[in-house]
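Every protein chain but one is kept in place in this view of the complex.
Per-chain residue numbering starts at 1, and chain names A and B are given in the order in which the chains are listed.
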């Protein structure tokens, strides 16, 4: 792919910021401080990478006012180098275009309404009555269930499943292998065996949501499972039935969220964390990786519960005492009383 | 979809229970106490939702004898409202019918035996010698390996893979993205690199099993991996080679079970729990979410091992001492001796 080069002056005209050094410097791609070379622009968003800036072979760099004088490279000075970089990179690396139309191998159900501006790739199956909006791209091997709806300018990478009746908004990205709308895990114990409870709710995905590879979001048991706008879900996340995730919340890989839990807006949840069912998590809550949240959180803030690792022998020597921690606390209490008593005798 | 309405009298005639209030009340769908409206019947299976019952707009409600007088709504009184609800919901929400036949885009191998009463959807691949029973539905994009067997009235949602030689029973449900029969993780260290060990066992899935989206069940190394009847597996569970799961056991999402472990019947395992390899877990064992089982469990009961979460600062201030817990125990022991000695001196 041939790339167009832009001068720092061009870039600043488009995205703002102040150019220092040669404004005619041409760049055509983004790179890291460490690996960028001629024609690439790097960025410094974190003071701990300043050393890399010194040695950088980049043609130019994006940085904050505070760092403006730490280099002599041609540079763009701005308020938020990281989001500046994001915008510039999106400009230099537009998403691949997919021509509108339905591939000859796709199978389209009765009464499906597919915009003439949508792209339906090879081996896709679209169920009866499904609806797909303009600008939406459905790549190879996806399966869209009966009466499901995909909005506009949404992009499904290969092999995504959307079950019947689910609704995916506009400008949504879903990565390969994700499953939206499988049955929630609901059953009743009856006479020595399990009875399946029909899962008749849907999944509703808001606008600008991104869903990672092999993530699963179950349909609701009776009401719907809801993912609000601008939620970002990494890979291999499990969202159970009737969960509700508030707008702008970001969740890292391998997190599991049990049924009927509500997560607030603007939350950030670390990798492999978990939240049990039927809880409420307030807005602006941060949860550390590997932490299980076992009761509702009503107050914004950062929460953690991680067993600290150590060398195996050390861990073993310490962990063995966890099973007697309650007893240890009692022994300390006894000691405290005895000391008090000894001190008492003396006075 | 137009729905049929049933009177409470009709329903009680079919499913038992005692009608109180107007037995001619018509309902056509199930709903939650909170959201059900006209034409919907809700249920009360847990005393903590009694407040919701007071405010419910449902046309009728299912509840236990103990709660029979807590509302004036038309109602069905029964022994187990939750399983009553499950049965009624299954009646009101039958699974979608799929017409028998093989879709024109499906690819069927040599000597495959497919019942004329089976439904094979678009883009499905069925390997040589595979066998698919009557009433079984294989949805779009599934891949059934060579000589694999699917029983009767089994339902595979889109994009399920069943590897060669594996056996899936009757009335089984498998959700999208599940993989049955991939190679177990077996290799020998040899001369500075890994040697793959062929995985020549199969996976055997009993009747009435349900398998969640993106769950993986590996084939055995030499003997078979076995899932007994009525086992319920949620999404994103990993079952390693030669695991054996006993009948009626239910396992929540994201659990990992390592190789050659045997799990008893009637167990319940919480989300993101783990069990290491070569263990035996007794019948009727409950394992909490996020708990790693590191040795065999011979006695029925509930087991847990979860690090309690707290505010990040608190967690940090406490967790740092875990690396010195053994030392703390020694310090307490020393104190106890010194106190004894001080007390001794006194007498």
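Everything that follows uses one rule, which is that contacts are C-beta pairs under 8 Å (C-beta built on N, C-alpha and C of every residue); 3 or more make two chains touch, one makes a residue touch a chain.
Computed from a predicted structure; not experimentally measured.
Screening B:32, B:59, B:170 or B:214 against the full complex identifies B:214 as the residue touching the chain left out. Only one of A:25, A:214 or A:260 touches the chain withheld from this view, namely A:214. Residues 29-32, 35, 80, 82-83, 85-87, 89-90, 93, 96, 103, 105, 121-123, 139-141, 157-159, 173, 175-177, 208, 210, 212-214, 230, 232, 234-236, 248, 250, 252-254, 270-272, 289-290, 306-312, 315-316, 319-320, 322-326, 328-329, 332, 335-336, 339, 342-343, 346 of chain A touch the missing chain (whole complex, contact as defined above). What chain B contributes to its contact with the hidden chain is residues 105, 107, 123, 125, 141, 143, 145-146, 159, 161, 163-164, 177, 179, 182-183, 185, 187-198, 200, 214, 216, 218, 222-223, 236, 238, 240, 254, 256, 258, 272, 274, 276, 286-288, 291-294, 301-308, 310, 314, 317-322, 324-325, 328, 331-332, 335, 338-339, 342, 345.
Basically, only the chains that are shown with their structure count from here on.
Here the spacing of chain A and chain B, counted between their Cα centres, is 25 Å.
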